[in-house]
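In this view, the complex is presented without one of its protein chains, the others remaining in place.
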């Protein structure tokens, strides 16, 4: 990826008791999750990128220079969209006018998405003529997302956009966010506290602590590291690329083959044989056995080699990296089990994978 | 539980395109989770209970009558606390004054909790002298929770109180909420979209749809039903009561015995031998084997009897209820595994439980 | 043609009658602005677009001429005002002198700084030796018209006003005492042609009209002496 | 005390008392207007604004009639043994209050209108009674409105003139306020004194206003986000 197709952001800014000091080099496409404790500076970082917070620094987004030491583009000239942590709908405009506010201000030839598409994706049609004061919390959040999308941005900033949504709405919206990311092929910076959301959506992770970036990297690589500082904890895991080899309609299952074996997962309507898919395997869903036991409900059993053991990542818990073919997996085990099974580097074991989920 | 120790709420209220019509009979202690899609009326229900939304109906809380056909107590005379969906901190008061706003208005002899306790639980001490405009989203939410708790309410209403918090902060706060529930022994109505949060916290569940209650019941009972309408999906599971029998300091584990067997789980500092605990076992963490296999990392292996099989709760997935001693468990399996293992009612199997979590 | 005339407030009622007669006779038109002599003077000094000034004293027209705002030599007296101690209460007094020497309550006068009728009222009190004792009882109106309102609304029990105003009063019976001329300097009211009106035919016609017998008769009828 | 200082003192006293009374009277009116849905809201709002429309001297004239022996207010005050109000300091206060009422009510009403309802609701759930909410939340948050109301009312009373001239009668020490004094000087062509008084008044007001605004800015909760 050439230099000019990335996002480079270097900022320094100070409040009374907090200082942001970051130097980021992010991919120019896909979703980058920004992750970290409450108060670590995630919102501040997005505000700097949007130009809402004045900060010393430098910012280039794809082929455009948005901020240099001497010059800073005003907010409204940066082709970005921002979904705020606290929804800020315009109280004097109807939902429809809120949605079209940014759309109308984008030259017609730059529009890549139509209002109808967005109404449809986000289920906004019944709300169009309401005033924002008469919406529920989740409805407000969906309108805010729609309003941002309709500017056909070149960069999308989202600050916990799904926090007020129920599981179902999230599940309804996520595929569209993913599709959007792919249709518009724009980079998304995504602040979220939900490790599950991050694991599902993100291609790249930035981990912040006290105003500083403590780690960044591609999701797959980073997740498969046992020493990584991401406290994904229960949501640690790997993402692997495979292809659908077989569909079992009777049991609503399908088989994915990948470099190193095959996995069964729940079939979904939009899948068909031959399709490429990304699947997510969480470390907590992987257990290890010294032999293959077929008399159990766990149906994904794969031979693998112990590649690395990170002991006591939290007290009592170890993370074990395994290789099946060339593909790394993570298993989250009690340290006692690691000891009891006498796992050693290079040892041959069977992975028992209870659950496999589509990553997108 | 006598009639007067419950919460009885009957409300009818109408907006342009939405009507709330509920008749609830809730326990007078413990946490009741209110669950349902965005816009189904959860916030409206809480507002009716608080007296913020005028509605026809009737409301009695424990031994007090808050609303009858002819009379309705004004909001400020209802001894409740409300954590709003959108934090509404007073912008002209410092964090400390926000926190003490309600506390000061409660007669000293009715206070059951001190500011220092709350500062400590919620990690608010470094924020006390700030103004709300200078807080991050998560910090604001913690202050709002603290402010509500400090009124030592007889009823606590919480509208997605943890949505802006990261995993770590949530994990830090949840135990205190639980402790609070127990110390003050007050009922809590808790709106949340997080099934994990609900499963962990709630004793009772109310499920709403389009302004109506479609199901309500005690959590344990409800969760162990295989046909329940709660779309807890991945978070279905059971909660069981046990006692700590042994602590293994070397591996940071402890053993819980219960009616039907014993389980190992991660040890926590505040646990000690002889303590009563509640543990949560999620259906997704339970797999089934026809024989006992000790050569694997899963260390909780329990003999059990198949009690009920709910086939295809979602396409491809079945829920199996098992009994270990008198204690019910749920296992979430692919329907194909249920078929392959030829599970039948009354059949003897081994449960393999990958992960057990403390419920409080 | 049309002329604009600045008129001292005491002359308001009379002025209206004169204007209609004048307009009938000459076909010229006259617009009048009323106010205290002091205020009108201040305005004229700063360029107010008046053609003629009918003051309630001789001093201010003289000063205008001195400052070359008015046409020198055009000044003449058009009326001599008579001061009346007046109350709308018919039972308040028969003899104003006695009333003043008794314990009168609130007494209204014109503002001596702006209204010549106010100066005259003060002179009366001084000549009667009552100035100091009555001072706390005095309320003053900006112009003599305002003074009259104080009395007419009953807020002041009595007041020194212009005889012309008393004659124009259409209310019920009242108490009135015509103050002897000996108790104050004559209220000689002078008119003067202002620079702006120097070439205004209507203004000149007006001044001629004012000097004329018909106008003078009306002025007398309203309660002024004429020169 | 020299007559000039007397006028200054009288003016400040009048403006001070008037402003205080106006805030006391105007606040509940503004609160009611901002929050009621009563059909009388608009008519009452209009009535409150009406004193603005009448020329001060005309208003003064009608007040003179109303407060005089034949007027309703006059008969009331007399029957209460208070005597008549015109030409008294109390009369000036009453007239100023009526005249300046809109300057108090309008800014307060706007301030109350822009209050965030959520905050009042939150306060109610925190045990604050209606009165308590009003005092602890509404008033502090409406502070810019109060400041504006106070400044406009105070300044307007200082500058007021027509009404005061009409019902005051310029009695030194009782009703001859600064504006009347300056006016007298101007009309008597005593320009030097007029200039001095005006300049003093302007300088004083300027200092007071700047301090007030600065103080207010200091306490502003701050539009940070």
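A, B, C and D are the chain letters, set down in written order, and residue numbers restart from 1 in every chain.
Assume a contact is a pair of C-beta atoms (placed from the backbone, for glycine too) under 8 Å apart; a residue touches a chain by one contact, two chains touch by 3 or more.
Keep in mind it's a predicted model, so treat the numbers as computed, not measured.
**Student:** Since one chain is left out of the picture, which of the remaining chains does it touch in the full complex?
**Tutor:** The omitted chain makes contact with A, C, D across the full complex.
**Student:** Of the listed residues C:22, C:41 or C:148, which contacts the missing chain in the full complex?
**Tutor:** Reading the full complex, the residue touching the unseen chain is C:148.
**Student:** Looking at the whole complex, which of D:28, D:43, D:83 or D:173 touches the chain that is not displayed?
**Tutor:** Of these options, the touching residue for the absent chain is D:43.
**Student:** Among the options D:56, D:74, D:91 or D:168, which residue touches the chain absent from this view?
**Tutor:** Answer from the full complex: D:56 touches the omitted chain.
**Student:** Across the whole complex, list the residues on subunit A that are touched by the chain not included here.
**Tutor:** 50-52, 74-76, 78, 80-82, 84, 86, 88, 90-92, 101-102, 105-106, 131, 133-134, 147-148, 151
**Student:** When the complex is taken as a whole, what residues of subunit C touch the one chain not shown?
**Tutor:** Interface residues of subunit C facing the absent chain: 4, 6, 9, 12-13, 16, 31, 33-35, 39, 42-43, 46-50, 143, 145-146, 148-149, 152, 165, 168-170.
**Student:** Footprint of the hidden chain on subunit D, which residues?
**Tutor:** 41-43, 45-47, 49-50, 52-59, 61-62, 102-103, 106-107, 109-111, 113-114, 117-118, 121, 144-145, 148, 151-152, 155-156, 158-162, 178-180, 182-183, 186, 194, 198, 201-202, 205-206, 209-210, 213-214, 217, 223-225
Criterion: only the chains that are shown with their structure count from here on.
**Student:** Nearest whole angstrom, what separates the Cα centre of subunit A from the Cα centre of subunit D?
**Tutor:** 60
**Student:** Starting from the mean Cα coordinates of subunit C and subunit D, work out the distance between those two points in Å.
**Tutor:** 36
**Student:** Taking the mean of the CA coordinates per chain, how far is subunit A from subunit C in Å?
**Tutor:** Here the centre of subunit C sits 91 Å away from the centre of subunit A.
**Student:** Two or more other chains touching the same residue: where does that happen in subunit A?
**Tutor:** Residues of subunit A touching two or more partner chains: there are none.
**Student:** Hey, which chains are touching each other here?
**Tutor:** A-B, B-D, C-D
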